[in-house]
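Every protein chain but one is kept in place in this view of the complex.
Letters A and B name the chains as they come in the text, with residue numbers starting at 1 for each one.
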Amino acid sequence: MTTAPALELRTLTVRYGARLATWEVDLALDPGEVLGLVGESGAGKSTVGRAVVRLLPEPGRIEAGAIRLHGRDLLGLSETEMRRLRGADLALIPQDPLSALNPAFRIGFQATDALRIHRGLTRDAAVAEMVRLLGDLGVPEAADVLQRYPHELSGGMRQRVLIAMAFSCDPTLVIADEPTTALDVTTQAQILRLLEELQAERRVATLFVTHDLGVVAHLAHRVAVMYAGCLVESAPTGELFRAAAHPYTQGLLAQVLRADVRAAASAGIEGVMPQLAAAPTACPFRGGCSRRMAICDETMPALREVAPGHAVACHLHQGT
Amino acid sequence: MSVRFLLSRLLLAVLSLWGVSVLVFAILRILPGDPAVLMAPVGSTVQDIERVRREFGLSGSWWAQYGAFFLSLCRGNFGRSLWLQQDALRVILERLPATLELAVTALVLATGGGVLLGACSVWRRRSWLESGAVTLGTLGIAVPNFVWGLLLIVLFGAILQLLPISGRIAPEYEAAEVTGSAVVDVLLRRDPAALGSVLAHLILPASALALPLLAAVFRTIRSDLLGALGEEYVVTERMKGLGEARILFWRVLRNALIPTATLIGVQFGFLIGGTVLIETIFAWPGIGQLTLQAFQYRDFPLIQGIVLVYAVTVILSNLAVDVAYSFLNPRVRLVS
Partner (left out) sequence: MNGKLWAGSAIALLLLLVALAGPRLAPHDPNRQDLASVRQPPVWAGGAWRHPLGTDSLGRDILSRLLWGARVAVVVAVASAAISALVGVPVALVAGYARGRVDTVLMRVVDVWMSIPAVLLAIVLMAVLGLGLWKVVLAIVIVDWTRFARVIRGEVLALREKEFVEAARAIGLHPLRVMVEELLPNLVPLIIVLVSLEMAIAVGVEALLSFVGLGVQAATPSWGAMIAEGRGYLMVSWWGMGVPMLALIVAVVGFNLLGEGLRERFDPRLRMAA
């Protein structure tokens, strides 16, 4: 018997007015798996995360494709059914922990909503549960934190609160949308370690969206790379770092390994990422690619498996 | 909220009160013309004018005059009303509750109505409710409230004949005043019919007074809500599985109330000023109606007292708004 993937995306295409934010993205996450979704800003990776929870900012629309959570089609659900999933099965860890908390309410009030809604806890029980959760996340004096307003807490503390909120109702899929980007380096490391520990303990399927390959290196089981709204490569983490096949991924890796911007340029990332308006008719990366061929201008390369579990969309790897 | 913040606001209020006394003094005495002639009743004899001059300390240097004026104000002596032949302050204070009742009702209507209408217009985008509310917002701000008053009188009083258009209560329910507030009085009497009559008399003038502020509140709330819906924290609220209405009408609205509190503080003075005309149009026996009557009798001690009492009301309500604001906005407490 095969279990359905925790999350499965089929040809997901999202449009913002005249702009295509993603184009026919296919992804699958097994239960308990961590998938790192990597790309520069504007590549469409955050859009994928928002599309899954069906909370795209205006004027974003899902134009085509399917999203399945444990085999259940999310796009076919009513708004009410969707609401029952949000905060329960589906959780989101946002990017900027300051703007993600409501400035007008105490932490204790706003952090316990999901517990009260989905687990039917009373206010006191929800607060006690939240204190316990925060304690598990290494927050000393959690009861005191719940008495405070968001602006009275540090960035790291706010992110811990948001992580505790996300995990409070035992979700089966967590979307972490650049959860460490807005934090300083020390706090970043702490939050990453925390997420790692949570993952080891709970084994929740996680879509980890980030622009930093280094961040997902030891957290993700697999990595998917996006460029200009298209998925260009996906592979198990070890395989990707060992044998990246797409010139763009190779460039990203060079950036991480040498921590040198010029190295990245020499390795193949140049030019500005294009924006799609319609179905791509050529490789979107051709403008920045050092190994451009005539065919790159003519057709969009399809995603091809080059090794077990390793797929790449590049004309260099179209032959079998 | 810090004590320092409260004290600084209190000090500011006292300073404003002093400033108003200077301004009133300047307007009534420094403008061209002999103030004694101006203040004396029409047809006064030379002796009358001299008596006015003595009574108001209108001889000597401006400084000496102001000093005498200020001292008598501090003692609560606003002079004697020429028209009613009574202590001016007492006349005003007797009428003040009626004005406050009207103004507070209008404030409640404007705030409640504006917030509700603003939130509903965002909740039901692209509906008749939204376009209706936006039109009312445009008209409400532009059209002065005495025009609203006349329109309401024509519509509800003359055409529909639904509501009374003058006074505070129907004659058959009239009784001696106890608290000064007709609403509180009839509540104390436990007389539902009288209460109905009082509310029916209150609704039109209060609505006319409220409409411009209601429109202003509506527009602030609406633009704040529309802006706030794009904020990250709204995504977090939605990600908890909260319903749209609960998010909009409680979680987001609470944030939008903070700038609205400031707006109401700034605009309350305009609302209070509106009572002069509204009370005259609706024959509402408060200090607004008294103002224009005092002008007819050229009763300057009374006018001077009315201006001062109006200013005190505005200054005190601004103080109250400042305090309320610091309760609403948790961040002010730290900053101040």
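Assume contacts are C-beta pairs under 8 Å (C-beta built on N, C-alpha and C of every residue); 3 or more make two chains touch, one makes a residue touch a chain.
Predicted model only: the values in this text are computed from it and were never measured.
In the whole complex the chain that is left out makes contact with B.
Among B:Ala133, B:Leu263 or B:Val321, the one in contact with the hidden chain is B:Leu263. Only one of B:Val3, B:Val46 or B:Ala158 touches the absent chain when the whole complex is considered: B:Ala158. Although one chain is not shown, part of subunit B still touches it, namely residues 12, 15-16, 19-20, 22-24, 27-28, 31, 33, 38, 138-139, 141-144, 146-147, 150-151, 154, 158, 262-263, 266, 269-270, 272-274, 276-277, 280, 291-292, 295, 303, 306-307, 310-311, 314-315, 318.
As a convention for this text, only the chains that are shown with their structure count from here on.
Taking each chain's centre as the mean of its C-alpha atoms, subunit A lies 54 Å from subunit B. On the subunit B side of its complex with subunit A, the touching residues are 230-233, 235-244, 251, 254-255, 258, 329-331, 334. Within the complex, the subunit A residues that touch subunit B are 50, 53, 55, 57-58, 79, 83-88, 90-92, 94-96, 99-105, 110, 113-114, 117-118, 149, 151-152, 162, 165.
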